[in-house]
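Before I ask anything, here is the structure I am working with.
Note that one protein chain is taken out, while the other chains of the complex remain in position.
What follows is chain A.
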């Protein structure tokens, strides 16, 4: 317990506090009046308003498209379901930068729609909303569908036997059981879109800016630290509120539902309605999820094929000090290190949280662990720069800085994945081992470890994918001579010219392939008990 607390205190709380102090303390005096000043500014108000309504709109749109899919995945059996489930999840672990560039390739200047019908959406809010749906589709399908598949159909049958019509049975029995899961999924989507950075940075142009993007702009372009600090606080408060509601819905979700094995509740589609629903869902997935990725891959190829990929190995591109392909190795190294840290810290925290006698304080830490998920990654990255640049801890020149920041974002995923599995280990199994003569350490090795090994691998995979795609914090602290993949993609996209654009698409494709490969391996390992997001 001590190690995770120290880790989060040092690498999360301190940098964030440092930023806030730097922004609000002038000559040793707190300037709380600044908060009102900044929030009162019309352009800040505009950003706040846009951040909120685009998050609401994205959440609504995601629910609208993904809930039918959740039903289809939960209750219908069709060939290729397993593969499709993995395909749906790919966007979620994709770096935001890749999602951004995929939609740019689809709806942007010279994008597919532009060439076919002259339609461009990259200057409208639709591109952002669609990209958010692309991203968070899996959150809804997995959270709601996961529960839906395990709801005992006999509950509905019992209601039918008591005289309820099919629709009444659904409304009175299934819907109330699903409601907390839908609420939890909606909140997660809202949280992710509220703090969206990479997507808006790439697709938003100068017109649209979320809080996160504005924090980035204020710190790295305008150098107005106090405004950035206030915006950080505002986002902090909003995220805290969302997480509190989320924790509440999760608790409601855990209340006494009769769950059965997911395998037995699905059946092949029956009747025209179910076939139409299945077709509609498949079409949505094809258009919204697969098409952008396909276009991305297509755009990474030039007239002769792999020219853009070859250009990646050329150090004279001018954008970087090294050949862009070098970023692949840098990213893999960083992500591996970050994964090791995240698994260690997250695993220890999960083990401490899973103890039945965990007190109030420890359970409070549970909620705090989720904060790095939602709190501005940009803030963390910038906080690292200003908090960890002087003795006793000067890491500014150290390569470990990037993996540390990435581990911070990855650790909550590890906790989320491990916790349900650890909690599900029957205490009496441990007691049985103890009575048979196993010391506490051997109990852990002989009983807990074999049961959680798969969850540990899944957690590591998630941490790896998240670290690989981390953008908001890394963009601050990655050194110019050693960019990670997402940073390199963003930098290439910010340059004019077909070669840069093509290289960005090529790098994005590489990143997508690495992430998708990691995910497909995970999908084979995933157990029923591991947490859903």
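The rule we apply is simple: contacts are C-beta pairs under 8 Å (C-beta built on N, C-alpha and C of every residue); 3 or more make two chains touch, one makes a residue touch a chain; residues count from 1.
Following the convention adopted for this analysis, contacts and distances are computed from a predicted model.
Enquirer: Could you tell me which of "Aspartate carbamoyltransferase", "ABC-type quaternary amine transporter", "RsbT antagonist protein RsbS" or "DNA-directed RNA polymerase sigma-70 factor" is the UniProt name of the chain missing from the displayed complex?
Expert: "ABC-type quaternary amine transporter"
Enquirer: Which of A:433, A:477 or A:512 sits in contact with the chain that's absent?
Expert: Hidden-chain contact among the options goes to A:433.
Enquirer: Could you list which residues of chain A touch the chain missing from the display?
Expert: 426, 428-429, 431-440, 442, 446-447, 450-451
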